[in-house]
Structures are given as C-alpha cells and as structure tokens.
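Missing here: one protein chain of the complex. Every other protein chain is in place.
Right after this comes chain A.
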Amino acid sequence: MTALSAQKRAEARIGLVLASPAILLLVLLVVLPVLATAGFSLTDYRLGTQTIGFAGLDNYGTLWNDPRFWQSVGNTALYTLIVVPGSVGLGLGAALLIEGRGWLRPFYRVAYFLPVASTFIAMAIVWEFLMNPSVGLFNQILFALGLPGINFFGNAQTALFSMAAIGIWELTGFNMVLFMAGLAAIPRDLYDACAVDGGESGWDRFRMVTWPMLGPTTFFVAIITMIRAVRVFEVAAVITQGRPEGATEVLLYSIYVQAFQYFNIGYAAALIVVFLVVTALIALVQARFGGGREASR
C-alpha cells in the first residue's frame, strides 16, 4: 500500500514538473493580469497620475448608477440576442445546404469561411462603405428599385441592427464549419433506418436524425457564438464610435473609451471585471452542460 502511494506521489511530482511551464505562463499571462485588474477596480487610478488611492467599491457604485453603463449592457445583450440565433441558424442552414451539394462543396466552404480568416477591422471598413447612406451599395440598390435609402448607422433605430447584421455575417461561416463537422459525424445508418422506417421528407430526416444528433454541436456552437458576440468591438470602434446617441455603445467599447480615451483605469477595470464575470458565467454553463455528449451508438 505504502509503496504504491509513494509511487503515486512520485508520479504526481513528475506530472507537476512537466506541467510547470504551462502553469507559469498561465499565471503570468492570465491569472496575474486578472488579479491586477480586479485590484485596479478598487482604486481611483488614472493613467498618468502619480497617486493611487483605495476607492473601495466606489467604481462599482458609479457604474451601477451610470445610465451609459446600463445602455451598453442593454445594447450588448440585444446584439447577442440577435446575433446568436441569427448566425447559429444561418450556419446550420448553410451547412445543411452545402452537405447536399456535390462538387461545389469546397468552394462554398471557403466562401463562407472567409470572414473568419480575414482581418475584421478591414472588413468593418468595407462594410462601412457598403452601408454608406449615399454612395453605399445597399442604398444604391434600394434607390435603383425606387425605394428610400436606409441610414444604416446614422439612425438610432437601425444602428444596432446594422451592427448585428455584420456580426451575423462574420460568425455564420465559422458556425457553418462547426456544424459541417457535426454533420459528418452522424452515422449514415441512422438516415437509412429513418428511411426504411418510413421517414420520407427532408423534414422527417431532420427531425428524427439530424437535429437530435447535432444537439451537442448546437449547444457548443451557441455558447461559442455567445462569447464571441458579447465581445463585439470592431464595428463600434471603427464605424460608429458608439453613435448615434449611444445606440451602438457596447461593453467592450465602453471599456476601451474609459481606459484609453478618458484614462479612467480604475473605472475601466471595474467594467472589465463585470465583463469577465459575464463571459465566465457563459463558459460555466458550457462546462457544466456541454460535457455530457451522449454516446452516439
């Protein structure tokens, strides 16, 4: 017994030694910065000042009473609520359609995946041109059809939705690739069994086989998309700067503005802590419920 546990202890020691470089990096690059941020959120530190004072939970109090904070939380939530179902649904649809295509499959796969591989800041600028109220392609088309143009980013009613449309475009391809991997893992026998059992329409196949078998994939994709949607930043930074009337003010953009334009490091740190808690909660849901992937046979 003792010999065995001694051997186990030795094994554990070696394991720890082998893992130490990774642990060190994790601590240096993730744990310490998070702790530092949490620490800063309790101070009134401003970038460039020589003094730093303990502020307790003042920053959080300010935040709680700041209507702009609540607006950016609301905007981020609404953006996420649009982008997640939109890009998950379209990603699944695109994956199903492409699966059905024969030789064009590689082309579609690349075409849809392109947004993921490209620099999103650059893509945001392209979108800005496309959505330009006077010379943009979309409005030119509307004008040509004799319809009134849309002031995509100039109007508080449409700005967030325009941003969400770009978000959906960005994430659909990524989700599609994940769904295609999920589809490829479904045993063909199940479709055969469904056909012999009397499943005739594509809807029957989807309801009996595809959708239930994609359950774990769908869950995973939804969580990943949610985390990516909450992190929306580029479009707000490049195109709108939160305008008009704060309609596109999102969490990450608020943090950026507070930290690097107003130099309110303490307040920005408090915002980051809130943001981290939200993403951590989403990740926790994934870890808790996403692991239970059922044996497929």
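Keep this in mind: a residue touches a chain if its C-beta (ideal position, glycine included) is under 8 Å from a C-beta of that chain, and two chains touch if they have at least 3 such contacts; residues count from 1.
By our rule, contacts and distances are computed from a predicted model.
Chemist: Can you tell which of "Cation:proton antiporter", "Response regulator transcription factor", "Carbohydrate ABC transporter ATP-binding protein (CUT1 family)" or "Polar amino acid transport system permease protein" UniProt lists for the chain that's not drawn?
Modeler: From the listed options "Cation:proton antiporter", "Response regulator transcription factor", "Carbohydrate ABC transporter ATP-binding protein (CUT1 family)" or "Polar amino acid transport system permease protein", the omitted chain resolves to "Carbohydrate ABC transporter ATP-binding protein (CUT1 family)".
Chemist: Touching the hidden chain in the complete assembly: which of A:A195, A:I227 or A:V285 does that?
Modeler: Going through A:A195, A:I227 or A:V285 one by one, A:A195 is the residue touching the chain not shown.
Chemist: Which of these, A:G53, A:P106 or A:P187, touches the one chain of the complex that we don't see?
Modeler: Going through A:G53, A:P106 or A:P187 one by one, A:P187 is the residue touching the chain not shown.
Chemist: Which chain A residues would touch the chain omitted from the figure, given the whole complex?
Modeler: 187, 189-190, 192-201, 203-204, 207-209, 212-213, 215, 294-297
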